[in-house]
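All protein chains but one are shown at their positions in the complex.
For chain A:
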Amino acid sequence: MSRAAPILGRFRYGYVAPAALLVAVLLYAPFVWTAYLSLTRYDGLESPVWVGLANFAKLFDDAALLISTRNTLIWVIGTMVLPVGLGLLVAVLSYDIRGGAWYRVPFMLPYALSGAGLAMVWSPVLSHDGIANLLLGVDTAFLQEAPTNTFAMLAVWTWQQLGVNTLLFVVGLQSIPKEPIEAARLDGASGWRLFRHVIWPLMRPLTAVVVGLALVSSLKTFDIVWVLTQGGPGRNSETLAVTMYKETFVASDYGYGSAVAVMLTVVTGLASYLYLRRQVTVA
């Protein structure tokens, strides 16, 4: 063994110190501070006043929070069905055909837009005097009535996210070894049966990642809702992330906003843990 090894060993914590410091300062400290604020009444100016679990008790008595929880749930389920489900469909349908990559291009392009940019593009389409009503020849309040507005925004979200999900599923399809598929084909499997019993199980690791990412991003849906409806009218299109923002920065109720943030963190963490644990167990 060279002399370098013990020297490196002695300073091993020094190497990770800058990164650890950054993580501690930028991630853990704000989290701990938010958790502390959730136990206080704080308007951003005066010193925080300790109120114990009062903010969390208020969570259960807040009709607006019930609505935003319902909307967040619609976002989670909708994301699984639409961007993820359709992404898989487009990937499978375009995978083994000639020029399939070109078919996928139109689905990919919207992914280049940011959430806020996406909402800006769709705002004039979905507003009451918008292009959607004109083209469809209807008089629908796409962004006003609940839960229509959440579904409308989910459709916009699908338009953007479909491409990246398709791309990931195509990568998954390409990573499947050819042998089991050929063997299954020799045994007479094709179409839906081939997909259901051979391709789908082989894609499970990648599906776990796609669904996990979609789960987390749908739970923290904010920008698209904020730009298109600001959570309204009233509070009928709010998601938990929008509620957190509004309570904290619009109403200057940092304590209650932090309690919503803590709740959202716990829900996201728990959902991710339960989902991934199940995936690992199944795998």
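Following the convention adopted for this analysis, contacts are C-beta pairs under 8 Å (C-beta built on N, C-alpha and C of every residue); 3 or more make two chains touch, one makes a residue touch a chain; residues count from 1.
In the analysis below, contacts and distances are computed from a predicted model.
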Protein name, per the UniProt record, of whichever chain is missing from view ("2-oxoglutarate oxidoreductase subunit KorA", "N-Acetyl-D-glucosamine ABC transport system, sugar-binding protein", "Cytochrome c biogenesis protein ResB" or "Acyl-CoA dehydrogenase"): "N-Acetyl-D-glucosamine ABC transport system, sugar-binding protein"
Of A:P30, A:P124, A:P180 or A:P205, the one touching the omitted chain in the full complex: A:P124
Candidates A:Q144, A:N165, A:S218 or A:T268 - the one touching the absent chain: A:Q144
Touching residues on chain A - with respect to the absent chain: 43-46, 63-64, 123-124, 127-130, 141, 143-145, 230, 232-236, 245-246, 248-253
